[in-house]
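Every protein chain of the complex appears in place save one, which is left out.
For chain A:
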Amino acid sequence: MTASRRLPLLLVPATLFLFVVYVWPSLGLFRNAFNEVGPTGAMVEAWSLETWRATLHDSFTIELTLNSLWLSSMATLIALCMAYPVSLFLFRTDSRFRGLLAVVAIMPMLVSGVVRVFGWLAILGDRGLVNTTLQSLGLITAPLRLVFNWTGVTIGLAESIMPYMILALLAGFGRLDRTLEEAARSLGASPWRTFWRVTLPLSLPAIALAAGLGFVLSMSAYITPKLLGGGRVFVLATEIFEQATTNTNWPVASVLAIYTLLLLLALLALSNLLARRLQR
């Protein structure tokens, strides 16, 4: 056997590992989605679409879906508005601190989600940094409700997806050639017009890529909505967890998990299509 034909052998350990910890449970998940829940609440082996029918007809599922989509859209939008200028700066700067700045920008990735959430609690809580500062400045009398609601979750999510979006933007900026901006300037476009007519259109593929990634990460986020939502924020991810652990309702949890997966795949396909359109 030649070396090149033996090459695929290198994939064997990872494949075996993933099969055991990922493929096998996924198949189990798939199987559970077609089981039923008996009158006692215990799972009954079956091949039925009853759980699907019940779950998809439940108005709560619709609400969860809309919540998830809205939350992810807002978090992605906010994160994009902050990540785009940062990425453009990092892409463009010839500062010798560029490497350091890039590390700082993606530093949140290196911190555990739970730790980050507690950080936000310390900042956004009733007696947190923001409220005490605003109160001591006399700008507000009662503390603003910034955590344990949608506001807190949106802020926390936006922050947690930002590093990933910065990396995605930097990767996607490939076509952004400085000379093109210089050409626009020499042709009479002001810096603002140059951004609008050249920089932004050429970075649309990168934006689509980053937004897609941020959105998927937001949809699947569990810790942030759970902890910063304080039990008042319900999204698909938190509900799946509730059903699987608190209610031990495996069929419903499985159906919701597959439903979320299909939703994400559809959205990814859409964003891919969009990105390819923009690339041309």
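The criterion applied here is as follows: contacts are C-beta pairs under 8 Å (C-beta built on N, C-alpha and C of every residue); 3 or more make two chains touch, one makes a residue touch a chain; residues count from 1.
The criterion applied here is as follows: contacts and distances are computed from a predicted model.
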Would you kindly match the missing chain to its UniProt protein name, picking from "G-D-S-L family lipolytic protein", "Protein FixB electron transfer flavoprotein alpha chain", "NADH-quinone oxidoreductase subunit J" or "Putative spermidine/putrescine transport system ATP-binding protein"? "Putative spermidine/putrescine transport system ATP-binding protein"
Contact with the hidden chain (one of A:A46, A:L144 or A:A189): A:A189
Give the residue, chosen from A:L69, A:M109, A:L202 or A:L274, that touches the chain omitted from the document. A:L202
Touching residues on chain A - with respect to the absent chain: 175, 177, 179-180, 182-191, 193-194, 197-198, 201-202
